[in-house]
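Left out: one protein chain. Kept in place: all the others.
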Amino acid sequence: MSSLLKLNQVEAFIQKFHILHDISFEVPKGGATVLLGRNGAGKTTTLRTIMGLNQVTKGSVTYKDTNIGNLHTHHIANKGIGYVPEGQGIFGGLTVGENMRVAMKKEDETTTKRMEWILELFPDLKKFWNKPGGQLSGGQKQMLAIARAYVNENDLLLIDEPSKGLAPIIVDKVTESIQQMKEQTTILLVEQNFVMASKIADQFHIIDNGQTVHSGQMEDLKNDKVIMKKYLGIS
Amino acid sequence: MNLRNVDKITWIYVAISLLLFIVPFIVTGRSMQFIIIQIFIFGIFAMSYDILLGFTGIISFGHVMFFGIGSYSTAIVMDRLEPSIGSLLVAIVIAVTLAAIVSFIVGVLTLRLKSHFYAMLTLALAGLFLVAAEKWRSVSGGNDGFTFGVPEFLRDSQNLYFVGLTAMVLIFFGLRRLTSSPFGKVLMAIRENENRIESLGYKVLHYKVIASIVSGVVASLSGVLYMLSLRFVDTSVFATDITIDVLLMTIIGGVGTLIGPIVGAGLVEFAHHWLSGLSDVHWIFERWIILYGTVYILVVIFFPLGIVGTIQSKLSTIGLKNNGPRAKK
Amino acid sequence: MTAILETKDLTIAFGGHIAVDSVSVQIPEKMFTSIIGPNGAGKTTFFNLLSGQLTPTKGSIYFKGNDITKVSTTERTRLGIGRSFQITNVFPNLTVLENVRLAVQSEAKVRYQMIAHFLHYKQFQNKAYELLEKVFLEEKKNHLAVNLSHGEKRKLEIAMLLALDTEVLLLDEPTAGMSLEEVPAIIEVIKNIKEQKERTIVLIEHKMNMIMDMSDEVLVLFNGELLARGTPNEIIENEAVQSAYLGGEYDEQLT
Amino acid sequence: DEEETSGAPEDTEETTDETTEETEGTEEPMETVKIGVLASLTGALEAYGKQTQKGFELGLDYATDGTMEIEGKKIEVIFEDTETDATVARQKAIGLLEDDEVDFLVGSSSSGDTLAVTPLAEEYERIMVVEPAVADSITGSEYNDYIFRTGRSSSQDAVAAAAAIAGEGVEIATLAPDYSFGHDGVSAFVTAAEDLGADIVHEEYADQAATDFTANIQKIIEADPDYLFVVWAGANSPWNQIADMKLQEQGIKITTGAPDIAALATMNDLVGMEGFTVYYHTLPDNEINDWLVEEHTSRYDGDVPDLFTPGGMSAALSIVEALKQTGGDTNADTLIETMEGMSFETPKGTMTFRPEDHQALQSLYSITLEESDEHDYPIPVLNRVLTPEETAPPIMNQ
Partner (left out) sequence: MDLIFSLFINGLATGMLIFLLAAGLTLIFGLMHVLNFAHGGLFIWGAFAGVWSYHLSNSFVLGIGVAIVTGVLLGLITEKLIIRPVYGNTIQQILITLGFMLVLQEMIKVVFGPDQKAVSPPEYLQSSFMLGDVILIKYRLFIIAVGILIFLIATFILKRTRIGLIVRAGVMDQEMVQSLGINIKLVFMSVFMVGSALAALSGMLHAPYSGVIYAEMGLEFSILAFIVVVIGGMGSFTGSLLAAILVGLAQAFMAYYVPSLSLAVNMLLMVVVLIFRPQGLFKVKE
């Protein structure tokens, strides 16, 4: 299986702090991969490093067989990588519609179609189309952040904790939408909601203290009590 | 940080202050003493600005109004009464009272206006003071200004030096205490996140107003000293240029450090003195102001947090590393 | 049982949008009340009204029988209503310890002390440290809050709220984004507070198992209105709640 | 900030000089007379400061025939830049007095700088020759015995202006910047003009930094005077708006003090204006001026001396003359005694320090602005010389 994205012994610093020590994993084309780990393990930092928001100080990040480790963020994004950041990254002063417009790379028919699909998925966004993003509720912001990533045609989607702050009913919807997305796009997910993660992901990697410590198929993990307990605290 | 540690720093400051008391016996040139006195004066003024900018996060473009209030109170009292220590005290009382009243009002306005809007409003208020000084010519002497005498004792440059230094040292230790008190910690929190502090049970407005008053009063004292050193007043004591100067001193030294503004004042005064002196050396330095401007640019590039701020943060990261917050198991 | 907090006809409109619509509830003293509801139902807004961040367009709020509708945020905190925030809201360039210490200091009512050095208040430092231990954040005490990971910031939020030691604790999705292993521990902390110190707790959460496990009573908000209230079991059985919130046969209901 | 210059002329000059020897012992290292000159050598008033500086240097050269010696003493000059900042001026002055131990102070380009320094002259008992600061208070309310002014004062300007245009029944309006300089100038003018029988029909003050003067000019049009007397200084000026508003076409004649050459260039629309000036190089008719023009032109690339150049020269000439008369004695009391009432020759003719307030009485020039083929600015053409007696301002230091 050819891998779409491959991290090889990646190290990264934030300012003077050494955060990522040795991150190595592959994301196969098609399907979904989830990163698991405790708070502060380095999951978010890993995604940010892939996006070029942190410098890779050692190791390599290979995407479609090219090293993207030292590219500018916008170049990386333009290679077809979409990103839903942890803090949602909503432009508070812009309306929901404007937030979407900033994200839209082109305005053609497919985009319009996607737009329709998105608004069906998150009717709240339609309802609050002209409301400043900063005034949305926490969950609505989360929806907007996901919607922004959905609107473009991407080859890879990096999604950081999509379920955070969402009502169960919306979590179901988002889960379903990611499952749909999987058909055209590869997904790399960070998620604490284990139920959701196991519904979506095919394989997992566990990060602990800035290192990838365990990998495998999601199917197997559900039954692997030892790993679950050791790294995820689930018993 | 522990007590012993803090004491060490305090001792260093005390030692430096004592050293400064010896300086006039070594540097006897009045002209150089005059420059150093200006550093004391602007050091005080810049510290007062730091209370606003560095500790409370308020940018004001009109801080000079308090300096001007201090200046005119002194000048007018000295001119109208006889130049004695008694009238100096009267002048200080008037200066402090006026500054407190004005800074109270200005401080209350921080409630309504945020960041740039507040900055511009203060610019406007200081501008109105300038216009008032210009217009009320019978009292202020207007743009031409007037000269006046000062108490005999302060006519001596050395004495003035000691008075300026003492004032600066006292104010420095006072403000340092203030900023490291529980009150000061709340100010810093306001700078960081004004909205959050309310839901911790603190009244933002009270703190801002108190900070504004402290800052205004201290600034007016620097105005008083300025007059003692200059013995001449004109409307330029309300000019925006002075706000800009003091802003620069504060930033160059490092905001939120208190000692930084003094260092900044020293650096600005000496850089100014030295660079402008270059023009006597060679005609090529006729445009020394270009070099002076370049100094500012270089400071930002090499000392992004100001001189003291940058050094402090270098030291503290070393400290943090030793503490090993993220010990790898 | 007496109500420590009570709202009457509480309403707020943002422009034309009514975010909280005539909500009248009593929050019983020393109980654990949870608020659930779809995203945008008005839960956080309701908290904002209780804590004074927002002023209602209509209706009033009573704390221990006194009308506090016009009382400021600061005063409400001092009276005994503390809250945590859904979107993390800390002091970014202060250290973790200093963040908590500010709350401890407020609780100790040392507010305008300008003369004494902070280090004379050693007990604040210790208390803050203890609280950090409770939320598993003591290792990060000297880090600037801005450098924390998301989950760590959530913990800091909780520590600050605990430090205030108010009679009422309003918790807005405290465990969102917190890792699985720590959620139970944090829940434990919250429960202990309620039981040992006899506090009143109001919690907004989307994690149903948590709600079921902890709540004495659950309020359901929907489109700004109080849709239902009852014990956790009653609520989970409620069909309206199921379709609007929990999923299942939801379909077009939300629009 | 600056105030004195451009709109009205100022300054005077004079010279004398001497190169002497007085001593016989050539072995001995020669004694020196030190002079500290304060001027704005950078900043907004830089052009004026530089004129003073050049004038002063030329003055010494002229007076000592280039030897830089007087009564057997070497003359040493130190120029300091006040940056048009009172604090800097004071600091530099202290430096000059203390560290360099100068015998004379000269300066400066701004009244504020000057007033910050004059008390030092008294304190250190050194003579200060004020040039070209114009504020009346320098020789008025802030006067002290050590101050002598070769520059003309605001009131002198005003009196000159009045002499140039006022007469029985003439109706005059004034326009001036709304600060001390403008108010001083106007009030002195009003007194002088009314003495000459004129009627002041309107006084208009405008924000000096304003972009738009049309509202002010509108009011003047409504007052419908025969003359509009403008006191102005500083780069930002109302001239082109006065032209745009067609005052001259509406029968209102403009009069003002002609400024320095750079500013004259902004007055092209005012050709035909009658006014006065402190100096323009073609106006005075005397040997010193001829020398000044020639020497200045050859030294500075063909540039003629400008508004304040002769002032700088006069300051130098007055000092040399005084030294000559005291035989090189720099004792301040002796000098004061000598200089009070002393007359000295300058590029502007004879000047005399009035004993009462030490203001140098001097000639000013009544002129008309005329177009010139050689220059891209209108040139002042002499109507008549206003004599020192005519332009003597009231004594204001009592």
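Letters A, B, C and D mark the chains as written, and numbering starts fresh at 1 in each.
Simple rule for what comes next: contacts are C-beta pairs under 8 Å (C-beta built on N, C-alpha and C of every residue); 3 or more make two chains touch, one makes a residue touch a chain.
Remember, it's a predicted structure, so these values are computed and weren't measured experimentally.
Looking at the complete complex, one finds that the omitted chain is in touch with A, B, D. Between the chain not shown and the residues D:Ala235, D:Val271 or D:Leu382, the one that touches is D:Ala235. Checked against the hidden chain, the listed residues B:Tyr13, B:Phe146 or B:Tyr296 yield one contact partner: B:Tyr296.
Interface note for the absent chain: among A:Asn78, A:Thr110 or A:Gln184, the touching residue is A:Asn78.
Against the chain not displayed here, chain D makes contact via residues 43-44, 46-47, 50, 178, 204-207, 209-216, 218-219, 235-237, 239-241, 244-246, 262-263, 265-266, 268-269, 377.
Contact residues of chain B toward the unshown chain are 53, 59, 112-114, 116-117, 120-121, 123-125, 127-128, 131, 134-135, 240, 244, 247-248, 251-252, 255, 287, 289-290, 292-297, 299-301, 304. Residue-level contact of chain A with the missing chain is found at 51-53, 72-74, 77-78, 83, 85, 89, 91-95, 98-99, 101-103, 105, 132, 134, 148, 152.
Basically, only the chains that are shown with their structure count from here on.
With respect to chain B, maximal separation of chain centres occurs for A (centres as means of Cα atoms).
Distance from each chain's C-alpha mean to the overall C-alpha mean is smallest for B.
Centroids built from CA atoms put chain D at 38 Å from chain B. Look at where the CA atoms of chain A average out and do the same for chain C: the two points lie 28 Å apart.
Mean C-alpha position of chain C lies 75 Å from that of chain D.
Counting partner chains per residue, chain A has residues 17 touching two or more of them.
The multi-chain contact residues of chain C, meaning those touching 2 or more other chains, do not exist; every residue touches at most one other chain. Those residues of chain A lying in contact with chain C across their complex are 14-15, 17, 37-41, 44, 86-87, 123-124, 127-128, 131, 135-140, 142-143, 161, 164-172, 192, 194, 232-234.
Residues 1-3, 6, 177-178, 180-186, 188-189, 192-193, 195-204, 206, 210, 320, 323, 325-326 of chain B touch chain C in their complex.
On the chain D side of its complex with chain B, the touching residues are 1, 3, 41-42, 79, 81, 83, 85-88, 90-92, 94-95, 98-99, 111-112, 115-116, 118-119, 123, 135, 137, 141-142, 178-181, 183-184.
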